[in-house]
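For this view, one protein chain was removed and the others were kept in their places.
Let's look at subunit A:
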C-alpha cells in the first residue's frame, strides 16, 4: 500500500535543497542550508589558538554550539551538539593545526522535519567556506519507516511524528577521482564505503534498518552533486553597503 505524501512526493523523492555560502560578514565561514521548509544557519570561527582543558593538544579541537529556534538550552540541544561534534571530528583533518580550537555555531531557523541532516549540510558548507582542512564532505539523509513497512526519505515534521521510527544517517560524500575504483564508479565519481553517523528514533526491525541504510546510500551521489553545485557557484563576498 503506497503512502500518500504531501505535495505528491514519491517515497524516494527529496525536498528541494538550497545552500548559500558566506552569509555572515563577521564569521570566518558561514552557510545557510534549507531542505524544503527546514532551515539552518551555521557559522564557523577559527582555527583559534589554544584547546580546552581535557582535549588532546596534539590535535585540533572542534566545539559545537547548537542554538534552538525557541526555548532554553537543554538536554536535547546538548545531544545534537555531541552528535554534530562527533560527525565533524570524523570529517575534519585534526592534525593540520594542532593545539587550536574551531567553533561551529548552528542556529535552527525553522524545523520542519529532517533537522539533523540539514544541520550537517550547513555545518559542512560553513567549514568549506572557512577553509578548514577536511577529509571529505558529509551528506546526510533521514529515512523513516511507516506503519505499513514502507521506507520513505526526507520526512517532514508531520510525517516524522506519525512514523514508527526514523533514522538519520550521514555518509561520506561522493568524490571525483582520477583513479577508477572499479564497479563503484559511475562516470568518474566513486562512493566511499561506510557510514559516519547513524541516529535512530523509535522502534524498527533490524532488516528494515539495513534497508533504510541502502536506500539512503543510493541517494548520496545526486545529493552530493546538488550540494557541490550550490557551494561552487558562489561569487566573492557581498559588497559593502556604504558608498
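Everything below uses one rule, namely that a residue touches a chain if its C-beta (ideal position, glycine included) is under 8 Å from a C-beta of that chain, and two chains touch if they have at least 3 such contacts; residues count from 1.
What we mean here is this: contacts and distances are computed from a predicted model.
Peer 1: Quick one: the chain not pictured, UniProt calls it what, "Anaphase-promoting complex subunit 4 WD40 domain-containing protein", "N-acyl-aromatic-L-amino acid amidohydrolase", "Ribosomal RNA-processing protein 40" or "General transcription and DNA repair factor IIH"?
Peer 2: Spelling it out: the chain absent from the display is recorded in UniProt as "Ribosomal RNA-processing protein 40".
Peer 1: Out of A:17, A:33, A:105 or A:137, which residue would touch the omitted chain in the full complex?
Peer 2: A:137
Peer 1: Considering the entire assembly, which residues of subunit A contact the chain that has been omitted?
Peer 2: So the residues of subunit A touching the unseen chain are 28-29, 46-49, 58, 91, 93, 96-100, 128-131, 133-137, 172-173, 175-180, 183, 185-188, 192, 228, 231-232, 235-237, 239-240, 242-243.
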